[in-house]
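Data block below; observations after.
So, subunit A:
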Amino acid sequence: MALLLDLLTTLLLAAGVFLGISGGVGVHRFPDFYSRVHAAGVTDTLSAGCILLGLMLQAGLTLISMKLLFILLFLWYTSPVASHALTRAAEHSGLKPVLSEPRDAS
Partner candidate 1 sequence: MTHLIDIVLLTFLVATAIAIVRLNSLFAVVMLFGIYSLITAGVFIALDAVDVAFTEAAVGAGISTVLMLGTLALVGHRQAPQQHSRALPLTVVVITGVVLLWGTADMPRFGDPEAPVHQHVAPRYIQDSPAEVGVPNMVTSVLASYRGFDTLGETAVVFTAGVAVLVLLGRRRRQHRDPGSSGD
Partner candidate 2 sequence: MIFAAAALGILVVMGLALARAFLGPSVYDRILAVNMFGTKTVLLIAVYGFLTERPDFLDIAITYALINFIGIIAVLKFVERLDNGTLPD
């Protein structure tokens, strides 16, 4: 049982770190600010979720787990608000996104 938990934690942490690094690479590979927001979104959502879930498995049903869960919930509540505020501010300031096909973006 403990071995299984350890294995699950390892898998989750590895997945979380991989997703985090993917997001970090994406922040450098994507061409403009608006697409970079999506890459940063990967690190804020599933990467953080995997890592915190992996830690929760180690802590068991304790106050520590509740705190980890709270951190996760808080991140998932605030990160979209931050991204939205960021893109909205960028859009208002007139930063133009690089679009592949010019659609109705007015």
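Behind the choice of candidates: all candidates are chains of the complex that A comes from, given by their letters.
What we mean here is this: contacts are C-beta pairs under 8 Å (C-beta built on N, C-alpha and C of every residue); 3 or more make two chains touch, one makes a residue touch a chain; residues count from 1.
Computed from a predicted structure; not experimentally measured.
Trainee: Subunit A in this complex: which of 1 or 2 touches it?
Mentor: Candidate 2 is the one in contact with subunit A.
Trainee: Could you pull out which subunit A residues touch candidate 2 in their complex?
Mentor: The touching residues are 6, 9-10, 13-14, 16-18, 20-21, 23-25, 27-28, 33, 36-37, 40, 43-44, 47-48, 51-52, 54-55, 58-59, 64, 67-68, 70-71, 74-75, 78-79, 81-82, 85-87, 89-90, 92-95.
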